[in-house]
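As you look at this complex, bear in mind that one protein chain is not there, while each of the others sits in place.
Going in written order, the chains are labelled A, B and C, and every chain counts its residues from 1.
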Amino acid sequence: MDLFAVLPIAFCLMLAVGTSAPPLGGLRRYAGVVASAVILVSGLALVVAVLDGQTPTAVGGQLRVDALSAFMLTVVGSVGLTATWGGLEPRTGPRATASYPALVALFLGAMSLAVLADNIGVLWVAIEATTIATAFLVGYHRSRRSLEAAWKYVVLASVGVAIALLGIVLLYAATRSGGSPTLSWSQLDANRPPLDPSLVRVAAALAILGFATKAGLAPMHSWLPDAHSQAPAPVSGLMSGVLLSVAFYAILRVQAIAGPVIGPGLMRGMLVTAGLLSLAVAAALTIRQRDLKRMLAYSSIEHMGLLALAAAAGGVLALSAALLHVLGHGLAKSSTFVVSGRILATEGTTSTTQIRGLLTRRPGVAAPFLVGMVALLGLPPFSLFFSEVAIVIAGVERGLTWVMAVAVVLMLVIFAGLARHTFAVMFGQRTAPGRGEAAEPADRGAHGPWIPLAVALGVTALIGFAAGPFSTILTDAAAVLGANQ
Amino acid sequence: MSDSLYAQLVGLSGGVLLLSAVLIVWRRSISAEVRLLAVQGGALAGLVTVLGVNEGSTELLVVAGLVLTLKVVVLPGLLFRAVARHGASLREETPLINTTTSLIALSLLTMLAFLVSRPLLVLGDDPAIAAVPIGIALVLYGFLVLATRRHAFSQLIGFLVLDNGIGTVAFLTAGGIPLVVELGASLDLLLVVLILQVLTARIRSEFGDADLDDLTELRD
Amino acid sequence: MSAVGLGLEAQLVLAVVAAIVATWAPPRLRSTLAGVVSAAVGLTGAVTGVLVLAGSRGRIEVPTSLPLGDVGLDPSPLGGFFMVVAGAVGAVAAVYAIGYAEGPAASRAAWASLPVFLAAMQLVPAAADAVSFLLLWELMALASTSLVLTDHRDRAEVRQAALWYAALTQLSFVLLLLGFAVLVVDAGGVGFDLIGSLDPGSTSASVAFVLLVAGFATKAGIVPVHVWLPRAHPAAPSHVSAVMSAAMVKMGVYGALLVCLRLLPTGPAWWGLLLLAFGAVSAVYGILQASVTSDLKRLLAYSTTENVGLMFLALGTALLLRSVGVGGPADSAVAACLLLVASHAAFKCTLFLAAGSVLHGSGERDLDRMGGLGARMPVTALAFGVGALGAAALPVTAGFMAEWALLQSLIHGARPEDRLVAVAMPVAVAVVALTAGLALLTFVKAYGIAFLARPRSEGAAAAHEDGAWTMRPAMLVSAAAVLALGLVPGLAAEAVTRAGGVAGVGRVGGAGLELSGVGAQLDPIALSVMAALLAVPVLFVSRAAARRRPRRQVELAWGCGGVRVSPRMQYTATSYAEPLARVFDDALRPERDIEVTHTSESRYLVERVAFRQRLDDVVEERSYRPVVRLADRVGLAARRLQNGSIHRYLGYSFVALVAVLVLVAL
Partner (left out) sequence: MNAEAAVLALAQVVAMVALSPLLVGMMRQVRARLEGRAGAGALQPWRDLRKLLAKETLQAAGTSWVSVAGPTVLIVSSLLVCAMTPLLGTVTFTSVPDDLFVVVSVLLIGTVAVALVGLDAGTAFGGMGSSRHMTIAALVEPTVLVSVYALSIPVGSSVLSQIVEARLDDPASVASPVSLLALLALAVAVVAETGRLPVDNPSTHLELTMVHEAMVLESSGRDLAWLELGSWLRLGALLGLLSTLLMPWGIATELSAGGLLLASGALVAKIAITGALLAGVEVFLAKLRLFRIPELLAGSFVLAFLAVTASYLVVQA
């Protein structure tokens, strides 16, 4: 079992190095897919192991797998598989450059490391590494816009994550003055060294603020719409679907460590503020959005805001709902981003003001997008419906009634905005009827593999109903976070 | 090393750190700022050495060497080369707020730094702890430079000042962080700077110069 | 497993089967196969509902991956009643659609959405807890939105209508979610039985009540959250409009009943007053808009707002009377509410199906362009006529019995000693009376203009009723239900008693209705017999006269002495409602525009006069437009937040950092 804890990271690194070498050029096309598949398989194996009561460790305890890590690794794998498999360019397209598959593999490896590391410092390093791996992926198209997005992304994300480092440093100082310097949460959780609350307050606040940047929470979200809209579709899917969640995972871990020391008040206040601000920003900027991919990016900010509120609420229900939300959102968002890439490829634009009647003209592309949007809007049978309902109930339960009220109102505005743009793009006819010209025949092609999308969306639709082991891993993972506090 | 010498040395390196940061804000010539950055890196390395000697920790001395290499030689060197390629007389012509205001802002930020480091004083009355506000101040200065300077290089420099500040806090409060993390963080920093440099070059070739105000095509 | 549980599962399975059939069947067979299975979904729902009303129970679990507690379906008698209503409407509409659906309405998506919609709707009243309720509620919303969008390719307004519908239906969901969350937290569990043991006197119960009722009112189309109705109903295919209006909207009423009878059964008086007030406003406003509109389906949609308003009014009366301890009339009011539900379902289904038949046969949806359809579409005319009688609440139809029961409870609820009741009851009577009067005018207009006189357009002149054979039986069955509920309402008494948990509703005479709580009874069959007996001498005299001088057709109608009769001279729907529009000028705010063109020779001679009248929904104009405009402005202004400047973005982070530092340091 311990092997599976190392495998994802090691394999991704090998792949990154290997695909750079000419002999393995043929593998390049599938590098991301293979890496994701390995991560997914390892994740599932680890989930089984964890359910079995084991706690696999590796590399001298630097990597340690509890229920939460195993779940997050599965999320990374499944979302990664959706994004990379679904994002496979048609063979006739331009050949990928050598760096692209290597960077994707590095990116996936860094995320795996982030969720598997038992050390918050290593987690930080891994998250910063994702910035490095994705910087050139964002700027991949080398256009002015992608260059601009890359610059903003690197500067804003690095600066933000640097703040998290400051927080981690202070946390380390606190443990040092407590007598047992460590950044490992298994030790922090097991030994509960006497930490100074006032110092941990600063540390936790800074760490959360820093990781919030990477998680796309307002007011640190500014890089997100630019980077997500300019990156190639599969990368957008990965970033939006899972990178944000990995950063959110870091916030959860920090919260779990600091919570017993300083109580929930401060972090709850910060997360509520960030959550509501994110929802507000997403609402305000969705109303008059003009670009499909940016619209999806703001939808990610919305969902991260909701997750922040779930973290603020705490408790088994809220946290297991948050984790279910992470998975559902990841699958649906990566699918929609992948399809938005196909829309860009076929229509030549992602402007919501220019594309019309897509469902009529290109049902093969429009239908999966529409289904994905339905999922993202939180409608049943998709799991996001359950997680949103549970988060609101848990929030009210924890005394955040007004916060939840404001949140759902903002979500309503976002719903209306997203529906408005989606309807405008999808429905109707491009040309007014009666022009005399015969309507062009509908293009039923999917313009890419449809299986990953169908599987991802199907899974999203079903996991809300999945009682049994899936339900157990969710509650176990929530329990890891000390959900009973 | 005697306590007073230790305190004086810590104070000295702290002062150099702070002064170099103030000068970075004050100066407009980018190459001068890079030089000051090297000085700052040196001061940081010096601080780590002092701490290491004081604690008798070899690990810290190794880290001091690492800091010296990275922050005095490698990073300034990289920047210097890049600046030279752009022409030696590169200047930050029109920052978003003028130098006078920036300097007044610095004093405010310094006070803020002292104010907010209050909770950190619980770590003891070691001279190193007393110097922690300097680190926080550096972080804030770096942020100020990032938020107000138009030139891409200026932002890079601001980022490095910010990073030096975090380093300062780390060494002063905890005598650094675990080596694995330290190595990883340094590598990350190096890579970020490299990436930003590559991007700067691309921006220059794409936009004509490296004025970040041109980068406003992505909005809403 | 119990029969009820089997019925619940059968609905789910059949819905899935129907959706699969709709997706995979060849286009030629799609409508028939999917329609049959969809009708089976409806029938199963109705049968399950009947079983529940007959006293059996059954539960099926809904698995969830989150620790939400016991989530499942277990219909109560109240739910059973609504399952019967929804199932019956669904079955009739599905059969109708087999013949009706063509073009986009016969597409895969449309046929796959219909059974899902039906099943979700029928199962909403079966939900035994907040989570499964919300789940089915949203599924119903999703499937119905998809159905509203059916025609998006050919009509631009469909997209707009669906957007309004989606936004308001989500508003309803959000309100319900918050309301249920408050109750669930108070009760410590999601189950309705747990919630039902809460103290309705607490503040949180009142908050939840307001939220839930507002949410249900949105679905039910109560003013001012009705604006989706007059848009969505005309946009959807007619069988979908029929289901939405006759059954789905009722789920809002079901929700209100659920809250008032089961979850928070003994609330304070102001709850009742709130329901009564909004019901009254909706009833009057709805029928006023219906009376002046000329789009047939829009008219029917507004009439739905009216009827739902009456249901809320009845429920509000019941709550109000209960809170002051007047039991008998309160029970009658609940019974009246349920009778209104059943009768409205029957006649509104009939009317929408008939309207669909008109659209199908003539291509017209504007009353101003119809006319003379009675001769060309006899079955449709018959069905519409019966439905219109029901909608106008004339004897001996379903609508009449329901309004009679409502008025009886209002009259007998009079309690001069309680000022609130003393003021509320006469106002309610006046509202019901005005509503009934205006409904009469509305449906005389609708039937008279559409089916009598001469065609006002080529489409109406060429109208036909052939083809599409399933439409006629569906319309007739539905119309028969209108008459049956009116003639033998006593047969429904048992169902109403169980569903509402009320006493004093019984059967009298043949199958007349007795409200023993208020000492009132009425046997419609006896009334009909009396009328028939009185008609005998009249017919005898007529026959005698006819034998002497038979009836003769003449070509001439009175045109002030001249032979200048052309269809254009007829009154149209617009002109028919013109006096009323003038009377209610202040409430309706019509925009009138008269354009007079003079001849070139003299300005005293008129060559042409053009009259235009636009009647927009005042509520929409006054309350929604400003909000939408404001949101748009906010959206525009918010763009400045994200203006592309990295310095500004760094500034945000900087401010956040400073704020956090200050926060933790203090």
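Just so we're on the same page, a contact is a pair of C-beta atoms (placed from the backbone, for glycine too) under 8 Å apart; a residue touches a chain by one contact, two chains touch by 3 or more.
Given the structure is predicted, the values throughout are model-derived calculations rather than measurements.
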Q) Can you list the shown chains that the hidden chain touches? A) C
Q: Give the residue, chosen from C:Leu163, C:Leu441 or C:Leu588, that touches the chain omitted from the document.
A: C:Leu441
(Q) Out of C:Tyr285, C:Trp404 or C:Phe654, which residue would touch the omitted chain in the full complex? (A) C:Trp404
Q. Who touches the missing chain here, C:Ala462, C:Leu539, C:Ala587 or C:Val606?
A. C:Leu539
**Q.** Residue touching the undisplayed chain, where the options are C:Ala269, C:Leu527, C:Leu615 or C:Val658
**A.** C:Leu527
Q) Which of these, C:Pro268, C:Pro567 or C:Pro590, touches the one chain of the complex that we don't see? A) C:Pro567
Q.
Give me the subunit C residues in contact with the hidden chain, please.
A. 291, 371-372, 374-375, 392-395, 400, 403-404, 407-408, 410-412, 414, 416-417, 422, 425-426, 429-430, 432-434, 436-438, 440-441, 444-445, 447-449, 451-454, 508-509, 512, 519-523, 526-527, 530-531, 534-535, 538-539, 541-542, 545-546, 548-560, 565, 567, 569-571, 575-580, 582-583
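Please note the rule applied: only the chains that are shown with their structure count from here on.
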(Q) Tell me the shape of the graph of touching chains, choosing from line, ring, star, complete and other. (A) complete
Q: Averaging each chain's C-alpha atoms to get its centre, pick out the one most distant from subunit B.
A: C
Q. Just how far, in Å, is the C-alpha centre of subunit C from the one of subunit B?
A. 68
Q: Return the distance between the CA-based centres of subunit A and subunit B, expressed in whole Å.
A: 31
Q: Averaged over CA atoms, how far is the centre of subunit A from the centre of subunit C? Could you give it in whole Å?
A: 42
(Q) Can you pull out the residues of subunit C that are in contact with at least two other chains? (A) 639, 642, 644, 646, 650, 653, 657, 661, 664-665
(Q) Quick check: what residues of subunit A touch more than one other chain, meaning two or more? (A) 148, 151-152, 155, 159, 163, 201-202, 225, 285, 288
Q.
So in the complex, the part of subunit A that touches subunit B is made up of which residues?
A. 62, 119, 121-122, 124-125, 128-129, 131-132, 135-136, 139, 142, 144-145, 147-152, 154-155, 158-159, 162-163, 165-166, 168-170, 172-173, 176-177, 181, 183, 196, 198-199, 201-202, 225-226, 229-230, 285, 288-291, 294
Q.
Considering only the defined contacts, which subunit C positions touch subunit A in the complex?
A. 62-68, 131, 134-135, 138-139, 141-142, 149, 152-154, 156, 158-159, 162-163, 166-167, 170-171, 174, 177-178, 180-182, 184-185, 190, 631-632, 634-639, 641-642, 644, 646, 648-650, 652-653, 655-657, 660-661, 663-665
**Q.** Complex contact set, residues of subunit B against subunit A
**A.** 116, 119-120, 122-124, 139, 143, 146, 152, 155, 159, 162-163, 165-166, 169-170, 173-175, 177-178, 180-181, 184-185, 187-188, 191-192, 195-196, 199, 202-203, 206-207, 212, 215-218, 220
